[in-house]
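Apart from one protein chain that is not included, each protein chain of the complex appears where it belongs.
Chains: A, B and C, in written order; residue numbering restarts at 1 for each.
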Amino acid sequence: MMVLGPGLLGLGSLFAWAMAGLPAFGDYHGPYGFVLNRVVVPLRHTTNVVMGTTFDVRGVDTMGEEFILYAAVVGVTLLLRDETRSKQAERRTRRLPNDTARLVGIAMVGGGLLVGLWLMAFGYITPGGGFQGGVLAAGAILLLYVVGSHRDYRPFRDVHALDPLESLGSGGYVIVGLAALASGTAFLTNLFGLGTTGTLLSGGSIAILNWASAIAVTCAMVLLFAEFLETYVVPLEPEDSGS
Amino acid sequence: MSWIPPLLVAIPLLAAAATAGLDHVTPQPVQDALVIGASAATTALAFVLLWHAEDHEVVHWFGGWQPKHGVALGVDFAVGPLAAGMCVVIGIVVTLSLLYALTFLREAARLFDALMLAALGAMCGFAMSGDLFNLFVWLELMAVAAYALTGFQVERLGPVQGAVNFAITNTLGGYLFVVGIALIYARTGALNLAQIGKALAHGPAGGLVIVAMTLLLCGFLIKGAVVPFHLWAADAYAVAPAPVCAVLGGVMTDIGLIGVARLYWTVFAVPFGQGHGVGDVLLWLGLVTAVLAGTMAFLQRHLKRMLAYSVVCHIGIMLAGIGLLDTSGLAGTELMFLAHALLTASLFFVAGILHVDHGLIDELHLRGRGRGCWAPAVAWFAGTIGLIGTPYVGIYLGHGLIDDGASELGRSWVPALLWLGSALAGAALLRAGARIFLGWGDDEDELLGRAIEEDPLERAVRRPILVGVALVAVVLGVAISVVPGLGQRAEYAAGRFRDTSGYAARILHDRAMPAPGSLPVTIQHTSVDSLLYASGATIFALGLAFAGLYRRRMPRALAPPVRVLHSLHSGVVGDYVTWVVVGTAVTGGVWAILLR
Amino acid sequence: MVLATLVPLQAVAFGLVALGAPLVVLTRDPLRQALVNGVYGVSLVLLFVVLEAPDPALSMLVVSGVGYPLVILAAIARVRGHERTKDGDER
Partner (left out) sequence: MSYLPYAVAGWIFLVGIAGIATSKNLIHLAVCLTVTQSSSYVLLLSVGYVKHGVAPIFLGTKLGTTAVDPVVQALTLTDVVVSVAVIGLILALALDAHRLSGTVDPDGIADVSG
């Protein structure tokens, strides 16, 4: 379309005009972030201020974020329900990789899961957190599908187990918030013991919310990946696998 | 009572998680009860909240992060009567839609229910939030749920196209919004709306603030389907299932406007509140939207597409009400929101009933098929009359207050254009109703372009539920203008909403807002002008509908502009994105000239 | 000392990102684009690291290394698969 060029030019000029009014790079003068850098560690005992912000100061944003992911997974399931149904018509066989590839793959699965879990566990102390760990763990679980026969992967993919787990993760976030409300404080108030700064037992609710979101993200990503993979790779039928 | 606001979000979201999670465990009736119960409970709590918000702004600081020394660290929900009223309407419309869908969309019920509840929670959160980034989170949540719901009928291409266009344009709107957030944050170092407003009080506004405002408001205007960002709306609403349309068209589109009003009166009224530059652009966008979308509605034969343009037309009128920047205008917008949400929902419900009964959604194909369907016919005509704003019916009071606002500012030509818009849209709906339920007119019309049909979703429905829900919605919507005391309360709520410094003091320093005196409980009357305009619009709409039914051929002079209008709404997403870019650039350019 | 070397590193990272974006957009073949997008993702990760943002960097790393490729490649494979089946039918 002819007007795209001028439009982009106009938008670009607006950007340029706005950015000329920004403080020079590196001259950020706060105050919001600086205040948090000062108060989060003493008040919440989490050394990672970003996670302290994500799961405590602005915890309700993250609750919304969990549900965005949740709604996306539900939405993708809804949109691809015909694809999954019509897969019966076009089953194709898939070659299994040889043993070496399988071994390497399984090692990678193990590695991915371990790193994922580590990211989840230490998220509020060092960089990482429920989301990063969850995506990685989900990727590792999906690798099982690629390197192993589909049966290794089946239990992970089973919606009967995954849906409730995902709901538990997202719903758990809300329940932690409601528990605070029920105890007479504000929604998502940090209720539990704050523990020693810099250890796994620090942060109070932050740790719980971090795990809730880790579960929710892992399940959501496995479901999302599976929904897409299933639409093109169809597992071997039992009678085919003998050949 | 500050514990209520988070519940309006927590209850629907928790129920959304539970309904999908417990699907294989609990039987269907329990599921249905859970879903409807959660939605109804949210609505009931919203009523309680409205009751309390009348006296003072109900503020909830998440995580107990109250502001210290006037610096906000956490995220807050701040609820005045206007926001609480929005939550009530949202709750009612979603609950009615869920009831309507009880026997309607059983094929993927749990997914549908989960998405509807997520959208409910997100819309309530959006209406109440007092934090810039938090607004974005709820905006995206309701959007993600809505994209998927739009594409519900995956066995046809139309819904997929509608969902694609909806998703891409609105996602782009979200990105514009985030860039706006980054700019504002760099300048003020705050995300809380009151805090940002306070920070902007010092020093000249400059280009950064003007551009940031452009990006933030355009993000909402895309969501609100304002011309030239409206192109996705018709594609999306024409194809979504009727109960989804009722939620999208009834409340979710309109809520973008509440975002515009919220941002203006908490943040941008501080640097730009002296002049009328911001408001005038919104006013003109609203006027163009009202007239253009009204015309487009008249050129449609697909009922839901016609309704989509009717929604966009009324969005224009409401935006104009906000653009007047005075209490009457905002109060009018608020009352129109109430009536419009319920009436639009009821009309979408009736369109869904026709679709179920006859497997058709095309005005010309349906000609005469609705004869004898009394209840849907009554709902359709009552809803239409209510949407035109015939004196003391439906949107009339809201429209009248917008008229008052305009004439107080000495802009007496504004009401004429706005009434023209609602008359055009109303004429289209009247014409369709007369053709379908009375069998009037021809079953051919060159003006209306080619037919678009779609398959009905399901036939095993309990029709009485559908009809009952449609009737409830229409009765509530029609009565809005004559509820005693509602007009006065809307004006009071609008006055509170516009109190920028009072809001900031309440949020940042926990200072109480002035308590209202006792408000009268009588029917609000409007000026004689509005009475005349409304009568004129009704007569004009009837005449135009009649002409639409019985005119022999289209006047030749009209053919080229009609063709241009049709071709602009091309259905191709690349064009829509171009319009988003151009619209944003032009809006920003105009503001740059007016406000610098 | 570390700080002194950081500034040129940041400039390089910004430059890479600025170059990467048009490359991704101009690669019209989806499969190739998925690869280019992966590289672009890595350049973003680098940028986030030099901007002292390890959390977003990790997040970007898993998203552009695991998240995007899996869904995009699956979508491409599905579309290609369809086309191959259709070609087969025509022959």
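The rule is simple: a contact is a pair of C-beta atoms (placed from the backbone, for glycine too) under 8 Å apart; a residue touches a chain by one contact, two chains touch by 3 or more.
Quantities reported herein were computed from a predicted structural model and do not represent experimental measurements.
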- line: Displayed chains in contact with the omitted chain are A, B, C
- line: Touch assignment to the omitted chain, from B:G158, B:G468 or B:P516, lands on B:G158
- prompt: Among the options A:T53, A:S167, A:T189 or A:N210, which residue touches the chain absent from this view?
  reply: A:T53
Query: Taking the full complex into account, what residues of chain C touch the chain not shown?
result: 3, 7, 10-11, 14, 17-18, 21-22, 24-26, 28, 30, 33-34, 37, 40, 44, 47-48, 51-56, 59-60, 63, 67-68, 71-72, 75-76, 78-79, 82, 86
- prompt: Footprint of the hidden chain on chain A, which residues?
  reply: 1, 4, 8, 11-12, 15-16, 19-20, 22, 24-28, 30, 32-34, 36-38, 40-42, 47-50, 52-54, 58, 61-62, 65, 68-69, 71-73, 75-76, 79-80, 82-83, 86, 125-127, 129, 131, 135, 198, 224, 227-228, 231
Message: Tell me which stretches of chain B touch the chain missing from the display.
response: 133, 137, 140, 144, 147-148, 151, 154-158, 160-164, 167-168, 171-172, 174-175, 178-179, 181-183, 185-186, 191, 235, 238-239, 299-300, 305, 449-450, 452, 566, 569-574, 577-578, 581
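FYI, only the chains that are shown with their structure count from here on.
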Message: Among the chains here, which has the CA centroid at the largest distance from chain A's centroid?
response: B
Query: So how far apart, in whole Å, are chain A and chain C when each is placed at the average of its C-alpha atoms?
result: 18
Message: As a quick test, compute the distance in whole Å between the mean CA positions of chain B and chain C.
response: 37
Chain B: positions in contact with at least two other chains: none
Field: Touching two or more other chains - residues of chain A
entry: none
Task: Over in the complex, which chain C residues touch chain A? Could you list them?
output: 54-55, 57-59, 61-63, 65-67, 70-71, 74-75, 77-78, 81, 85
Message: For the complex, give me every residue of chain A touching chain B.
response: 1, 3-4, 6-11, 13-15, 17-23, 28-33, 35-36, 39, 56-61, 63-65, 67-68, 70-72, 74-82, 160, 163-164, 166-168, 170-171, 174-175, 177-178, 180-181, 185-190
Chain C partner contacts - residues on chain A that touch it in the complex: 48, 50-51, 83, 90, 119, 127-129, 131-132, 135-136, 138-139, 142, 221, 224-225, 228-229, 231-233
